[in-house]
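Complex shown without one protein chain; remaining protein chains in place.
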Amino acid sequence: MRSRHTVELTAGLFMLLGLAALLFLALEATDVGNYSAGKSYKIKARFTNIGDLKSRAPVAMAGVTIGAVKSINLDPVTYEAEVVMNIDAKYGALPTDTAAGIYTKGILGDKYIELEPGGSPDMLQDGDMLFITNSAVILEKLIGKYLFNSEDDKDQE
Amino acid sequence: MTTVSPDTQASHKPFIELRDVVFRHDRLTVLDGLNLKVTQGSVVAILGPSGVGKSTILKLITGQIKPESGSITVNGLRVDQLSGNKLNNYRKTLGVMLQNSALLTDMSVFENVALPVREHTSLPEPVIRRLVLTKLQAVGLRGAVAMLPRELSGGMARRVALARALVLDPALVLYDEPFTGLDPIAAATVSKLIRHVNEALNVTSVVITHDVERMQGLIDCAHIIIGGKIAASGTPADLVHDQSPMIMQFMQGLPDGPVPFHYPAPDLAEDLLA
Partner (left out) sequence: MSNQDNEFGLNRHLLNQLSDLGSCGLFLPKILMRIRPSFKQLGQIMRQLYFVGTRSMIIILTSGFFIGLVIALQGYNTLKQFGASESLGAVVALSLFRELGPVLTALLFTGRAGTSIAAEIGLMKATEQLDALELMAIDPIERVVLPRFIAAIIAVPLLTAMFNLLAVTGAYLFAVDWVGLDAGLFWGRMISAVDLGPDYLSGFYKSIVFGVVIALVSVFQGYNAEPTGRGVAVATTQTVIVSSILILILDFILTALLI
């Protein structure tokens, strides 16, 4: 028979392993550890219309995903949408005159944010705001525009 | 009531007294106005065929069940009125050896015997060890101290259960069918131990059994229960010579008599032809 102490020790070991698994997953497999441990930083941008952009939508630069949309709020004064993005710190700092635009993956795919770097020597800090933004293109508005002034922009999709 | 043992006649007040006890289970009347007295220091057997409520009497004495009416007094305590902590305190003065020995299967013999001591006292480990080993020595099983209950034979398990029942030095020891399922040698050993314990520790012992043959030399007084009442009381010798048909049937082990061989049924011929 196993002695009393071995039994209790193994039970203690079991608890330690379980807690370790619990903590490891909480810190390494969820957003919490990575965004709070300095592995990413936040930037903000305002758009007049975000279409159906959702939080957690990817943020890309030159087609490479470098972060994700953290939250979306409506500014009660300007009635613009304020989008907070988490940018992975390993892609380095971005110039202050970086432009943000909302685009669609494919014709009917999900919305995502594409960042285009500017040429400024100053770099964005955590929590900074982007000033150059392109709002989402809403397909219905586009079609409406096309139907009523078809002579204007013929090369629109 | 016939009390024989000379040393018990000195004390007038009975140690256990059941008065007019009625107990019903569902609609079946198990005990019907039972009166029983046990004097201090004696070994008393409660005999009877299976299913007449012998174990019910044991459960009434331990306070596991309450009678519908009547009173149960043990050592001046009204057991039928005890509950909660008072009942627990009363039970600490009891030693009970159950039919299945009922040792805890996940503990060694030592831990089983030590269990009541550990639970109810805060004695230091060396004292517990001495206490447990003394009791095990008394039942002849000091050598089995590290064994697990599943490694013990039926007779050894009973003796460990006896050691456990005695470890807190009870005033009253109750035995529920102590000989059932034991070979003659083991049964004789247990029987001898019961008598020995009674004399050495001056406890009162109540043995619930249907084993008539084991009574000789073990008990001072036997009560035969039939039909929810005491049908006869006396020394084993008295009972053997009792002429009433019911007692004769029980004492001599006749298959048919006042306790019928057949369970009540319609007429055989009618049943077969139906």
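A and B label the chains in the order they appear, each numbered from 1.
Keep in mind that, in the parts below, a residue touches a chain if its C-beta (ideal position, glycine included) is under 8 Å from a C-beta of that chain, and two chains touch if they have at least 3 such contacts.
Remember, it's a predicted structure, so these values are computed and weren't measured experimentally.
K.L.:
Out of B:N89, B:N202 or B:S244, point to the residue that touches the absent chain in the complete complex.
P.N.:
B:N89
K.L.:
Determine which one of B:D26, B:E119, B:D256 or B:E270 touches the chain that has been left out.
P.N.:
B:E119
K.L.:
Residues on chain A that touch the omitted chain in the whole complex?
P.N.:
4, 7-8, 10-15, 17-19, 21-22, 24-26, 28-32, 34, 56, 58, 65, 67-68, 86, 88
K.L.:
Could I get the residues of chain B that touch the absent chain, sorted low to high?
P.N.:
Looking at chain B, the ones touching the missing chain are residues 62, 64, 87-89, 91-92, 94, 96, 98-100, 102-105, 115-116, 119-120, 161, 164.
Basically, only the chains that are shown with their structure count from here on.
K.L.:
Where the centres are mean C-alpha positions, what is the separation of chain A from chain B, in Å?
P.N.:
78
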